[in-house]
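Quick notes on the structure that follows.
Here the complex is missing one protein chain, while the rest keep their positions.
This part shows subunit A:
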Amino acid sequence: MALCGPKLSLCCLLLSIWGVIQLALMGVFFYIKSVALVEDLPLEEEYKPTEEDMKNFYGDVDRAYSQNAFNCWIAACLYVGTFLISAQQFYMNNKSTSGTAF
């Protein structure tokens, strides 16, 4: 049942905890449309200052923000799964070595 050794499971455990926290927060920040993350949005190369392009721009930005927010949250959920798997691996490794493995 042990897929990975004690060190790998510990690393994955810590990584997934960090991932859950950070990706959840990033999702929140994308959702509230924070300006700090504007450069990370998938937008077109160029928007001309015409009425039509401007409207497209605003729509694109809104869509990009919510898309990224959902992506972040889904990734956070994936990391929750990783957390559960690595936690189980870690405990199994600990049991077999009867004590804290480090």
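Just so we're on the same page, a contact is a pair of C-beta atoms (placed from the backbone, for glycine too) under 8 Å apart; a residue touches a chain by one contact, two chains touch by 3 or more; residues count from 1.
Throughout what follows, contacts and distances are computed from a predicted model.
K.L.:
Missing chain's UniProt protein name, "V-type proton ATPase subunit a", "Small ribosomal subunit protein uS17", "Phosphatidylinositol glycan anchor biosynthesis, class T" or "Acyl-coenzyme A oxidase"?
P.N.:
"V-type proton ATPase subunit a"
K.L.:
Which positions on subunit A touch the chain that was left off?
P.N.:
15, 18-19, 22-23, 34-42, 48-49, 64, 67-68, 70-72, 74-75, 78-79, 100, 102
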